[in-house]
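The structure under discussion is supplied below as structure tokens; questions concerning it will follow.
For chain A:
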Amino acid sequence: MSDDDKKFGTLSRRGFLKASIATAAAAAAPTILIRNAHAFVNEPKGATVTLGFNVPQTGPYADEGADELRAFKLAVKHLNGEGNGGMLNTMKPLSLKGNGILGKKVVYVTGDTQTKSDAARASAKRMIEKDGALMISGGSSSGVAIAVQSLCQEAGVIFMAGLTHSNDTTGKDKRKHGFRHFFNAYMSGQALAPVLAEEYGTDRRAYHLTADYTWGWTQEESIKNATEALGWKTVATVRTPLGAGDFSQYITPVLNSGADVLILNHYGKDMVNSLIQAVQFGLRDKMVNGKKFEIMVPLFSRLMAQGAGDAIKGILGSTNWNWSLTDEGSQAFVKSFGAEYGFPPSQAAHTCYVQTLLYANACEMAGTFNPCGVIEALEGFKFDGMGNGPTEYRAADHQCFKNVLVVRGNQNPTSQFDLLEVVKEVPRSQVAYDPKIFGGELGSCNA
Partner candidate 1 sequence: MEAILLQILNGLDKGTAYALIALGLTLVFGTLGVVNFAHGALFMMGAFVAVGVQNLLTISARVRDTSITFFDAYKETPYLELWWGDVGRTIIDYAVPISVIVAIPVMLLVGLAMERGLIRHFYKRDHADQILVTFGLAIVLQEIVKGFFGANPIPVNAPQVVATSVDIGSLFGLEGITYPWWRLIYLGFSLAVIGGVFAFLHFTTFGMVVRAGMHDREMVGLLGINIQNRFTIVFGLAAVVAGLAGTMYTPILSPDYHMGMEFLVLSFVVVVVGGMGSLPGAVAAGFLLGILQSFFSMNEIKAYLPGIDQIIVYLVAVIILLVRPKGLLGKD
Partner candidate 2 sequence: MSETSRNIVLSIRGVNKTFGGLKALSNIDLEIEEGKTHAIIGPNGAGKSTLLNTCIGRIRPDSGSIRFLDHDLTGGNMKPHDINQLGISRVFQTPEIFPELSLLNNVMIPAFAHKEGIFRFNPFSALRNEKAIEEETMSLLEDFGMADQAHHHAGNLSRGNKRRLELAMCLIQHPKLLLLDEPTAGMARHDTNRTIELLEKIKQSGMTKVIIEHDMHVVFSLADRISVLAQGAIIAEGEPNEIKGHPKVREAYLGSAEI
């Protein structure tokens, strides 16, 4: 290392993609950009503003991604003053005027995350570098969300997370540029605990099967802490390989372990398969320790519940949102979505729709697209009328705090969409926590 390196080393380490983005327009020489003092990445110059919707279009979560994309398109419509306005009619406080964002028409670009971090980042980079997207949203796994969130931080654009449930997204991996409306594993545990105590008592022995990766671990930890606080014992926590398909070798040891509750920290296909198979093994017909054996899935999604069929009936879990909610905001959204597509939105669609509106609203509040201004507007923003009751974007970790739903697989569905019944809407105060418990630091605005 030379002296030169010392001299330039600190100077040249600038914002991640900035140089490239500016030159992308000029498209040629490898120049290092000298940034104009007031500009920010992808500042919209014309009559439109571009948002990037990055969802899984291939792979196991493609249906979830498709539903997210529907919600995004609907949100864009409503922002541009088309359609019936959806939640623009119910959101409080509202700065949006139905004429786009800050008078600019909203357009969007889409991409395929393939539920892989590398592909998701490549897709997000395309949106930022080529298409000039100011905000990226979407995703259906925590690994992808965290990877894209840190990319957006480096690139100096806003990331409005889609479906991501890991504590890490707004915990140890939180970023100044990333915002999450979806709830997390800790909240699932806190919301479920009182219901579990009520339904199953405080003297239970739990057996965890956990998907062997980051999200699974954080959920296992959160649920374990919450249930042990109730007085439950944890018999065993067993890690299962992601995408195991056949879980029989993990389920049979449960039979004679002395446990009387099985907790499946699985999502997506793993959840579908492990749940179906656990039911086939007759776990739910068993009596253990004088109690009826129960199975629990801490994170539910309606789309995945469909895949589990009858096995889901009577199973307890938590969810961010369900279309059957009757508050004004949820109704408005379900109505718009149903009219547009002919079926109800999923929780993934809901969170993506809300995130888009929140971003747009923040821009209006800030009066600028400058991410620093937008971040400031979003931090500590209190709103209502978007489902889940009064909600706050906490400034300390960019996590939304709102009511969490505890749901149960519906025993007697009245329609093909009526899969989950809401057992309890756990108030936000019960699921709140001190942001310090997960560590991590937001960093600073990068624009």
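The set was built so that all candidates are chains of the complex that A comes from, given by their letters.
Quick note on the criterion: contacts are C-beta pairs under 8 Å (C-beta built on N, C-alpha and C of every residue); 3 or more make two chains touch, one makes a residue touch a chain; residues count from 1.
Here the structure is a predicted model, which means the values were calculated and not measured.
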Touching chain A here (same complex, options 1 or 2) is candidate 1
Per the touch rule above, chain A residues touching candidate 1 in the complex are 59-64, 66, 212, 236, 238-241, 243, 245-246, 248-250, 252-253, 255-256, 269, 272-273, 276-277, 280-282, 285, 303-304, 306-311, 331, 334-335, 337-339, 341-344, 414-418
